[in-house]
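Excluded from the complex is one protein chain; the other protein chains are retained at their positions.
For subunit A:
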Amino acid sequence: MVSIEDYGNFETAWCPGCGNFGILKAIKQALVNLGRSPHEVLVASGIGQSSKTPHYLNCNGFNGLHGRSLPPATGAKIANHELTVIAVTGDGDCYGEGGNHFLHTVRRNPDITMIVHDNQIYGLTKGQASPTSEIGMKTKVQTHGVFNMPLNPLSLAISLDCSFVARGYAGKVSHLTSLIEKAIEHKGLSLVDVLQPCVSFNKLNTFKWYSERVYEMEDTGYELNNRVKAFEKSMEWGEKIPLGVFYVNEKPTFGDYLDVLRSGPLYKNKPAPEKVNDLIDGFV
């Protein structure tokens, strides 16, 4: 039996009251609920406060470069598809610096779970606008207020036919835990965008602000595999902010297209230099 203690208990570099704590707890609980042992799990991340997560989880970790959580996660999943691969990233890391990887990883559809700590601000660099910051938000850089349109990650993912799209909230840990469980169990790329207050730098989107707006749409009879309706739902933002699974489309994953993986993990295949002789014959 796997227990929550197996995933460790580390001192963190996060601010007291940070939304990251709720997300970390939900990740651990989801992995325990699914019975995954730490050695079977890989958490890949980029750079940012969220991307320190691999250091606070007792499992395999690849803490890479800013914006680049997805490519190493994809590579690792190809090399060893028996690993449960989770990419932990943030709104700046994933939607800004790594935006192109996000688009193309959705297209590629590897069996990976993405957890995006979306606090609508840059925390690690101390409070500049992120791709999801709201119009009008003033920062030390955006001194006249943000005027670039915020990116809607859910609409973007649904428009690309991402195979699993959900939104959670760091203030609702048990709901978030169940979303992460579903996302991990889903075969294909799953996006869990997590609304997360930044207590130090985002004075606009606070715990109070979110708590007054979010609601769980599981109770509303919402259907999961209608892409157009999901797109429409993903645009609901303001007085009411829906949480839950927006869209599911079961389709072949990247790995399903690779016949070579049928016999076992790629990295276990034995090299055979002598087989090259057949190819050499073609040049003689």
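Operating definition for what follows: contacts are C-beta pairs under 8 Å (C-beta built on N, C-alpha and C of every residue); 3 or more make two chains touch, one makes a residue touch a chain; residues count from 1.
As a convention for this text, contacts and distances are computed from a predicted model.
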(request) Choose one: "Exosome complex exonuclease Rrp41", "ABC-2 type transport system ATP-binding protein", "2-oxoglutarate synthase subunit KorA" or "ABC-type D-xylose/L-arabinose transporter". The correct choice is the protein name in UniProt for the chain not shown. (result) "2-oxoglutarate synthase subunit KorA"
(request) Have a look at A:P71, A:G90 or A:P242 and name the one touching the chain we're not showing. (result) A:P71
(message) Using the document's definition of touch, tell me which of A:P54, A:G168 or A:G188 contacts the absent chain.
(response) A:P54
(message) One chain isn't shown here. Among A:E5, A:E82 or A:E212, which residue touches it?
(response) A:E82
(request) Pick out the residues on subunit A that sit against the missing chain. (result) 13, 38-40, 42, 44, 47, 52, 54-55, 58-65, 67-68, 70-80, 82-83, 100-101, 103-104, 108, 258-260, 265-277, 279-280, 283-284
